[in-house]
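See below for the structure under consideration.
A single protein chain has been omitted from the complex, and every remaining protein chain is retained in its original position.
Now for chain A:
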Amino acid sequence: MSSPVKGGPEVVLRLAGISKRFGPLLANDNISLTLHAGEVLALLGENGAGKTTLMNILFGHYVADEGTIEAFGRPLPPGSPRAALEAGIGMVHQHFTLADNLSVLDNIAVGTELLWRWRSDRGAARRRLLDLSQRFGLEVRPDAPVGELSVGERQRAEILKALYRDARILILDEPTAVLTPQESAGLFETLRRLTADGLAVVFISHKMNEVFAASDTVAVLRAGKLVATHATASTDRAKLAELMVGRSVKPPAPAPLSPGEPVLELAGVTVASGHGRPLLDRVDLTVCRHQVVGIAGVSGNGQTALAELVSGLIRPDSGRLSLKGSVVEHGDPADMVRRGVARIPEDRHSAGLVGTMAVWENLIAERYRDSSFSRLGVLRRSAARAYAREVIEEFDVRCPGPDARTQLLSGGNMQKLILGRTLAHGPDLILASQPTRGLDIGAVSYVHSRLLDARAAGAGILLISEDLDEILALADCVTVAYHGRLTPLLPHDRVSVSQLGLLMAGHWDILRDILPETVHAA
């Protein structure tokens, strides 16, 4: 049992002995938690630790196999979001549950009236929404279709949706995953206003700095078990990280290396979109051997186009792309692979691997035509399997063997498989898009150390990531993508997270402070 950290305030929520199984997986193992009015509880844990499952049980999306929930002293009927809403529990899902084609007001008001009424009272709904919006400083446009809103606005709409329902307990699932640092700060400000009003907040996170920025209490989950509950002020990062992973973790430490000759050069590259502003707008970028260049930015600012360009999926409309000093005229993915580009795609499920095919088939997907893997148009299966066994061994991919179907692997092992395919041939340039998204700390540090090994071996690495901590830990130089433009390269030791945040939001005037006149070399 967790001990109440605060003595005074009323207990609003009590989870007792919650267990949930998905097949052989014990996602939640006898978890008990209490939450008080005015408290912010951070639920910290790696991916797959059972945080989201627990909150989905609380909100009625899943039914627990064992255990009970009490909200405001009354037992909560299991398996009913409606009952949870009525008990004053609101949930903001990681993937927002808003309908893009409907207006904000429609999204918020749906289901709040009796279904069988002659007309909806939109006037009253609008007044209530605007009143809440003002009271908690959550700005929204009631009549805008959700599809037109920015991510931050969508999140505000989601929070208002819960408040509109008189939520007194608010659950936020990875709320900052999609926000800039400034937007996150705004969110934490909102949370303070809410708790000042007596609401209780649970937020799910795997980021340490958020836990310290916003929570009163932190509960750590590991492999479905609640391993500790602490007052946030009485603990520290190292301790929490150890609790999360179950052992101590060291951050990556890139050895200082001086950059070699350039492997990738973009000069004035523009990629038009079908409409409006171009996807990439006059981009200059150089990546050298022994160098990691990090691209920071909120997603949708040209990173995808940049990755597709370097993969050979699209071509520049104007400007020049060179690899190892020679201009690439008509690149296609196969050509890029031949030229020494290795890719870690952004989405390992959709673009990285074919889940229904075997591990060995995925491993030779980029070079099945090589003479080592096929002869006269017939696959040399035993050679491919032998190669697969080597990669599995070398990169510690936990799987039954080369013939296992890839979709049965865990996310971390899928990424190791991609890493193996990427690094096995000593590439000159590695394009790493979100290489650690959704991985747990152990797998993250493995991926990082492998990338740094490749850097030491002479590869240039283009690292596209939304995780600023990752970029600052790995990259020698950082550039920020905004509206298809890239800032000049900034040495990693001269920028802070908050400066990157401002650049990500388009405040490029601060470049003057970071890069005073002389410093302009990459």
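Assume a contact is a pair of C-beta atoms (placed from the backbone, for glycine too) under 8 Å apart; a residue touches a chain by one contact, two chains touch by 3 or more; residues count from 1.
Just so it is clear, contacts and distances are computed from a predicted model.
**Q** Determine which name in "Probable chemoreceptor glutamine deamidase CheD", "ABC transporter permease", "MarR family transcriptional regulator" or "Spore coat protein JA" the UniProt entry assigns to the undisplayed chain of the complex.
**A** Result for the unshown chain: "ABC transporter permease".
**Q** Which residue, A:Arg82, A:His425 or A:His507, contacts the hidden chain when the whole complex is considered?
**A** If we include the chain that is not displayed, A:Arg82 is the one touching it.
**Q** In the complete assembly, which of A:Asn107, A:Asn362 or A:Thr436 touches the absent chain?
**A** The one listed residue touching the chain not shown is A:Asn107.
**Q** Identify the residue among A:Arg14, A:Lys161 or A:Arg348 that touches the chain left out of the display.
**A** A:Lys161
**Q** Mind pulling the chain A residues that touch the left-out chain?
**A** Against the missing chain, chain A presents residues 22, 56, 59, 61-63, 81-82, 85-86, 91, 93, 96-102, 106-107, 109-120, 161.
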